[in-house]
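One chain of protein is taken out of this complex; the other chains stay put.
After this line comes chain A, so read on.
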Amino acid sequence: MKTNKKTTSNCNPFDFLTEEIIFTILDYLNDDPFSKKSFSLTCKALYSIESHHRKTLKPLRAELLSRTLHRYPHIEHLDLTLCPRIEDSMLNVVSLACKDALCSINLSRSRFFTNIGLSSLVSSCFNLVEIDLSNGVELNDLAAAAIAEAKNLEKLWLSRCKLITDMGIGCVAVGCRKLRLICLKWCLKVSDLGLQLLALKCKEIRSLDLSYLQITEKCLPSILQLQHLEDLVLEGCLGIDDDALSTLQQSCKSLKTLNMSHCHNHSHVGLSSLINGAENLRELTLAYGPAITEDLAKCLHTFSGLRSVKFDGCLVKCSGVRAIARWPHSLKELSFSKCSGVEDDSLSFLVQAHKELTKLDITCCRKITYDSVDSITSSCRSLTSVRMESCSLVPKEAFVLFGQRCELIEELDVTDTKIDDEGLKSISRCSKLSSLKLGICLNIADDGLKHIGSSCSKLKELDLYRFCLNFQCLHSSSTMFKP
């Protein structure tokens, strides 16, 4: 700890500040990079304190990495997504500079490194806990074997690493015993064998992403036997179908989130077989999957912890919606985005049953009219997010109801609807509004925006696609918009 010792008789107040205190102060400046920069430029002491304080780094240029890491020796999180070209030599530099301080590194947007660089990185940085190698299309099994040397690794992303095969995954499974999260999306060469080994060796896995892998039900028994599995993504796993799922006997009690989107090979039968025994299931995503029928809704009846369901792109039957309404547990998030078959009656019935809805997505539900919006806004007072893009049958009077009844709304997407200034005026009463999307809304004008601008102080996102801007409007409301 160095502090400036002035030769004058004045006591330097900075002498009383220990490094920890200054670190705490600097923590408050985390959101404000310019302030930190000013701080560091004050004097050498503060410069050195700031250089020891910084824990995350997101460099823009890889060439300056060695100098940067020299200045900041205690980097724990290195985000290299802004550097498209990272070569083995640079990884070598990182490994030598950061050594055991480095905990996480993000190489998802970088190319041109190979297993040699990874090997040197992993050998020095033995505290490495997270590695993001998504989009590593040139990484092969040797790279995976290099990763396997990181014994403390807990989170590993290997999305789109198409050359990695079961052999590489086998090495990782045996080497990284503490693995908690692994994402193998689009790793096409990984098959049941590798996953079985992974499930066998890495017992701590909490989150497993197996999207678009060509796997069958053979790996599921061992996966479901993972004691701590909470998050399972089986998006696009076309090799798994009803017959296969019905043979499953294992159940995963710890499962909280399940995503089986883009799997049209199974129906509620397979689904119920898969989630059998998952008492803690909280989120279920079945986008572009089986039809939402009464049977499907019935098989979800018993999951009392279910709070969020997403049925994007599915064919929805009225009977199914009514059956959802009869669930004993109250939903918080519901998505019928781009579903065909959502109608006023059933939707109204549903929202009256689930009064605690906070997020509702009815994008492209073109049959929805005023009655639905009326029911929604009257029943679900605590809505925070509503998306109703392209609900073209909803008249402009309906939007007034949002402002009148749902004052907690934070996100509202009314793209391509008939909303007008009256509606905007009403919505401006929602003081917590932070995101508003008004693209292709032909009926709005400056007036409405003025109201929004003046009242919604927390607004961060405003989408005015195809809106004819009037300069006067901007001038009057510009003071309310923060950059």
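We take it that a contact is a pair of C-beta atoms (placed from the backbone, for glycine too) under 8 Å apart; a residue touches a chain by one contact, two chains touch by 3 or more; residues count from 1.
Definition applied: contacts and distances are computed from a predicted model.
The listed options are "ALDEHYDE REDUCTASE", "C2H2-type domain-containing protein", "Phospholipid:diacylglycerol acyltransferase" or "Cyclin-J", and the UniProt record of the chain not shown names that protein "C2H2-type domain-containing protein".
Touching the chain that is not shown, out of A:A145, A:V233 or A:L281: A:A145 (per the contact rule at the top).
Of the candidate positions A:L17, A:A45, A:I116 or A:L188, contact with the hidden chain is made by A:L188. Per the touch definition above, the residue from A:P59, A:G117 or A:G170 contacting the chain not shown is A:G170.
Which of A:N152, A:Q214 or A:N280 touches the hidden chain is settled by the complete complex: it is A:Q214.
Of the listed positions A:I22, A:V122, A:L197 or A:A291, the one in contact with the omitted chain in the full complex is A:L197.
Even with one chain removed from view, chain A keeps its contact list with that chain: residues 137-138, 140-142, 145, 148, 160, 162-163, 166-168, 170-171, 174-175, 186, 188-189, 191-194, 196-197, 200-201, 212, 214, 216, 218, 236, 238-239, 241, 265.
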